[in-house]
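Heads up, one of the protein chains got dropped from this complex, but the rest are sitting where they should.
And now, subunit A:
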Amino acid sequence: MSPLDGTSIRSRRSGGIRLDLKLIADMVDPSSRVLDIGCGDGALLDYLVHEKNVDGRGIELSMDGVHTCVSHGLSVIQGDAETDLKDYPSGAFDYVILSQTLQAMRAPRTVLNELVRIGRRAIVSFPNFGYWRIRMALLWMGRMPVTERLGYEWFETPNIHFCTIKDFTSLCDTLDISIDRSVILGRDNRPTRLASADGVANFFGEQGVFMLRRNGMGD
(Lines give C-alpha, C1' and ligand atoms only; values in the text may rest on other atoms or scores of the structure.)
Protein backbone atom coordinates (compact mmCIF):
# COMPACT_ATOMS: atom_id res chain seq x y z
CA MET A 1 0.00 0.00 0.00
CA SER A 2 1.34 3.38 -0.89
CA PRO A 3 1.84 5.61 2.13
CA LEU A 4 0.03 8.28 0.18
CA ASP A 5 -3.40 6.83 -0.28
CA GLY A 6 -5.52 3.98 0.89
CA THR A 7 -7.03 3.03 -2.43
CA SER A 8 -5.89 0.47 -4.96
CA ILE A 9 -4.03 1.91 -7.87
CA ARG A 10 -4.27 -1.24 -9.86
CA SER A 11 -5.38 -1.24 -13.44
CA ARG A 12 -3.42 -4.14 -14.82
CA ARG A 13 -2.46 -4.70 -18.41
CA SER A 14 -4.54 -1.75 -19.59
CA GLY A 15 -1.52 0.51 -19.64
CA GLY A 16 -3.59 2.83 -17.51
CA ILE A 17 -1.29 3.38 -14.56
CA ARG A 18 -1.20 6.52 -12.44
CA LEU A 19 0.39 9.43 -14.23
CA ASP A 20 3.36 9.78 -11.86
CA LEU A 21 4.07 6.04 -12.16
CA LYS A 22 3.91 6.31 -15.95
CA LEU A 23 6.44 9.11 -15.76
CA ILE A 24 8.80 6.83 -13.79
CA ALA A 25 8.19 3.98 -16.21
CA ASP A 26 9.15 6.26 -19.10
CA MET A 27 12.53 6.84 -17.49
CA VAL A 28 13.31 3.09 -17.49
CA ASP A 29 15.05 1.53 -20.49
CA PRO A 30 13.34 -1.58 -21.92
CA SER A 31 14.72 -5.00 -20.92
CA SER A 32 16.67 -3.58 -17.97
CA ARG A 33 16.89 -4.95 -14.44
CA VAL A 34 14.65 -3.12 -12.02
CA LEU A 35 14.04 -3.26 -8.27
CA ASP A 36 10.89 -1.49 -7.09
CA ILE A 37 11.07 -0.75 -3.38
CA GLY A 38 7.73 -0.40 -1.66
CA CYS A 39 6.03 -1.73 -4.77
CA GLY A 40 2.60 -1.83 -3.11
CA ASP A 41 0.17 -3.91 -5.12
CA GLY A 42 2.64 -4.04 -8.02
CA ALA A 43 0.98 -1.63 -10.48
CA LEU A 44 4.25 -0.08 -11.66
CA LEU A 45 6.16 -3.38 -11.59
CA ASP A 46 3.46 -5.14 -13.57
CA TYR A 47 3.51 -2.36 -16.15
CA LEU A 48 7.30 -2.49 -16.43
CA VAL A 49 7.39 -6.28 -16.75
CA HIS A 50 4.67 -6.48 -19.37
CA GLU A 51 5.07 -3.23 -21.31
CA LYS A 52 8.83 -2.77 -21.11
CA ASN A 53 9.97 -6.34 -20.74
CA VAL A 54 12.13 -5.59 -17.69
CA ASP A 55 13.50 -8.18 -15.28
CA GLY A 56 11.50 -6.74 -12.41
CA ARG A 57 11.67 -7.44 -8.69
CA GLY A 58 9.90 -5.82 -5.78
CA ILE A 59 10.10 -5.40 -2.02
CA GLU A 60 6.95 -4.65 -0.09
CA LEU A 61 6.27 -4.41 3.62
CA SER A 62 2.56 -5.21 3.70
CA MET A 63 1.40 -8.82 3.57
CA ASP A 64 -1.59 -7.85 1.42
CA GLY A 65 0.58 -6.06 -1.12
CA VAL A 66 3.04 -8.96 -1.43
CA HIS A 67 0.23 -11.45 -1.67
CA THR A 68 -1.40 -9.49 -4.50
CA CYS A 69 1.90 -9.15 -6.36
CA VAL A 70 3.00 -12.79 -6.12
CA SER A 71 -0.50 -14.02 -6.91
CA HIS A 72 -0.18 -12.05 -10.14
CA GLY A 73 3.12 -13.68 -10.99
CA LEU A 74 5.41 -10.81 -9.98
CA SER A 75 8.73 -11.49 -8.21
CA VAL A 76 8.19 -9.70 -4.94
CA ILE A 77 9.51 -10.38 -1.46
CA GLN A 78 7.96 -9.43 1.80
CA GLY A 79 10.57 -7.32 3.46
CA ASP A 80 11.63 -4.03 4.93
CA ALA A 81 13.78 -1.86 2.70
CA GLU A 82 15.55 -0.42 5.73
CA THR A 83 16.88 -3.79 6.84
CA ASP A 84 16.94 -5.80 3.61
CA LEU A 85 18.68 -3.54 1.09
CA LYS A 86 22.08 -4.24 2.58
CA ASP A 87 21.84 -7.86 1.35
CA TYR A 88 21.95 -6.91 -2.32
CA PRO A 89 25.26 -6.75 -4.16
CA SER A 90 26.40 -3.38 -5.55
CA GLY A 91 25.24 -2.61 -9.06
CA ALA A 92 22.79 -5.53 -9.04
CA PHE A 93 20.12 -3.50 -10.86
CA ASP A 94 20.00 -0.96 -13.65
CA TYR A 95 17.30 0.97 -11.81
CA VAL A 96 16.17 0.98 -8.22
CA ILE A 97 12.84 2.73 -7.80
CA LEU A 98 11.55 4.30 -4.62
CA SER A 99 8.18 5.76 -5.44
CA GLN A 100 6.42 7.87 -2.82
CA THR A 101 8.04 5.99 0.01
CA LEU A 102 11.11 8.01 1.03
CA GLN A 103 9.10 10.10 3.48
CA ALA A 104 7.96 6.93 5.28
CA MET A 105 11.51 5.70 5.90
CA ARG A 106 13.08 5.77 9.35
CA ALA A 107 16.50 6.53 7.90
CA PRO A 108 16.01 8.16 4.47
CA ARG A 109 19.67 9.13 4.26
CA THR A 110 20.88 5.55 4.63
CA VAL A 111 18.25 4.34 2.20
CA LEU A 112 19.30 6.90 -0.43
CA ASN A 113 22.88 5.70 -0.16
CA GLU A 114 21.76 2.10 -0.57
CA LEU A 115 19.68 2.96 -3.64
CA VAL A 116 22.62 4.38 -5.57
CA ARG A 117 24.82 1.51 -4.41
CA ILE A 118 22.48 -1.29 -5.53
CA GLY A 119 21.31 0.45 -8.70
CA ARG A 120 23.31 2.07 -11.45
CA ARG A 121 20.48 4.59 -11.32
CA ALA A 122 17.91 5.31 -8.67
CA ILE A 123 14.53 6.85 -9.41
CA VAL A 124 13.00 8.55 -6.40
CA SER A 125 9.67 10.33 -6.19
CA PHE A 126 8.22 12.05 -3.14
CA PRO A 127 5.62 14.63 -2.18
CA ASN A 128 7.04 18.14 -1.81
CA PHE A 129 6.35 19.55 1.62
CA GLY A 130 7.23 22.97 0.26
CA TYR A 131 4.18 22.89 -2.06
CA TRP A 132 2.25 26.12 -1.71
CA ARG A 133 -0.99 24.49 -0.55
CA ILE A 134 0.85 22.80 2.27
CA ARG A 135 2.56 26.06 3.19
CA MET A 136 -0.81 27.80 3.16
CA ALA A 137 -2.42 25.16 5.36
CA LEU A 138 0.27 25.69 7.98
CA LEU A 139 0.36 29.44 7.58
CA TRP A 140 -3.39 30.15 7.62
CA MET A 141 -4.92 27.21 9.42
CA GLY A 142 -2.04 26.52 11.78
CA ARG A 143 -2.75 22.82 11.28
CA MET A 144 -0.72 19.97 9.81
CA PRO A 145 -1.94 19.76 6.24
CA VAL A 146 -4.24 16.92 5.17
CA THR A 147 -4.53 17.08 1.40
CA GLU A 148 -5.96 14.78 -1.20
CA ARG A 149 -2.52 13.27 -1.77
CA LEU A 150 -1.48 13.29 1.87
CA GLY A 151 -4.66 11.97 3.37
CA TYR A 152 -3.53 11.25 6.92
CA GLU A 153 -3.91 13.10 10.22
CA TRP A 154 -0.59 13.81 11.93
CA PHE A 155 -1.14 11.15 14.60
CA GLU A 156 -1.66 8.28 12.19
CA THR A 157 0.48 9.16 9.22
CA PRO A 158 3.15 6.67 8.10
CA ASN A 159 4.96 9.67 6.60
CA ILE A 160 7.47 10.54 9.27
CA HIS A 161 10.20 12.29 7.29
CA PHE A 162 8.71 14.92 5.05
CA CYS A 163 11.04 17.06 3.03
CA THR A 164 10.87 19.79 0.45
CA ILE A 165 12.44 19.60 -2.98
CA LYS A 166 15.13 21.96 -1.71
CA ASP A 167 15.83 19.72 1.29
CA PHE A 168 16.13 16.72 -0.99
CA THR A 169 18.52 18.26 -3.50
CA SER A 170 20.65 19.55 -0.66
CA LEU A 171 20.88 16.05 0.88
CA CYS A 172 21.86 14.64 -2.52
CA ASP A 173 24.68 17.23 -2.62
CA THR A 174 25.86 16.20 0.82
CA LEU A 175 25.83 12.50 -0.11
CA ASP A 176 27.67 13.13 -3.38
CA ILE A 177 24.70 11.89 -5.36
CA SER A 178 24.11 13.58 -8.67
CA ILE A 179 20.72 14.28 -10.16
CA ASP A 180 20.68 13.17 -13.80
CA ARG A 181 17.10 14.17 -14.45
CA SER A 182 14.20 15.62 -12.57
CA VAL A 183 10.56 16.23 -13.30
CA ILE A 184 8.43 18.47 -11.10
CA LEU A 185 4.75 17.58 -11.03
CA GLY A 186 2.15 20.22 -10.37
CA ARG A 187 -1.49 19.76 -9.47
CA ASP A 188 -3.16 16.49 -10.60
CA ASN A 189 0.25 14.92 -11.28
CA ARG A 190 0.77 17.12 -14.33
CA PRO A 191 4.45 17.49 -15.30
CA THR A 192 5.72 21.07 -15.33
CA ARG A 193 8.72 22.57 -17.04
CA LEU A 194 10.14 23.73 -13.74
CA ALA A 195 13.76 22.86 -12.92
CA SER A 196 14.40 21.26 -9.56
CA ALA A 197 16.98 23.87 -8.61
CA ASP A 198 14.43 26.58 -9.18
CA GLY A 199 12.85 28.01 -6.02
CA VAL A 200 9.60 28.24 -7.96
CA ALA A 201 9.58 24.43 -8.27
CA ASN A 202 9.79 24.15 -4.52
CA PHE A 203 6.68 26.32 -4.29
CA PHE A 204 4.54 25.09 -7.16
CA GLY A 205 5.64 21.48 -7.40
CA GLU A 206 3.32 19.02 -5.61
CA GLN A 207 5.84 16.23 -6.08
CA GLY A 208 9.21 15.60 -7.62
CA VAL A 209 10.63 12.66 -9.57
CA PHE A 210 14.42 12.37 -9.60
CA MET A 211 16.84 10.13 -11.42
CA LEU A 212 19.96 9.79 -9.29
CA ARG A 213 23.34 8.16 -9.47
CA ARG A 214 26.40 7.98 -7.32
CA ASN A 215 28.92 10.58 -8.50
CA GLY A 216 31.65 9.02 -10.59
CA MET A 217 29.38 6.09 -11.56
CA GLY A 218 28.77 7.16 -15.15
CA ASP A 219 28.04 4.71 -17.94
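One rule holds for everything that comes next: a residue touches a chain if its C-beta (ideal position, glycine included) is under 8 Å from a C-beta of that chain, and two chains touch if they have at least 3 such contacts; residues count from 1.
Definition applied: contacts and distances are computed from a predicted model.
Entry comment: the absent subunit's protein name, as recorded by UniProt, is "Homoserine O-acetyltransferase", drawn from "Homoserine O-acetyltransferase", "Hydrogenase 4 subunit B", "ABC-2 type transport system ATP-binding protein" or "Na(+) H(+) antiporter subunit B". The residue from A:93, A:131, A:162 or A:210 that touches the chain not shown here is A:93. Touch with the chain that is not drawn comes from one residue among A:19, A:77, A:107 or A:197, which is A:77. Interface note for the absent chain: among A:22, A:52 or A:67, the touching residue is A:67.
Seen across the whole complex, the unshown chain contacts subunit A at 55, 57, 63, 66-67, 69-79, 84, 87-89, 92-93.
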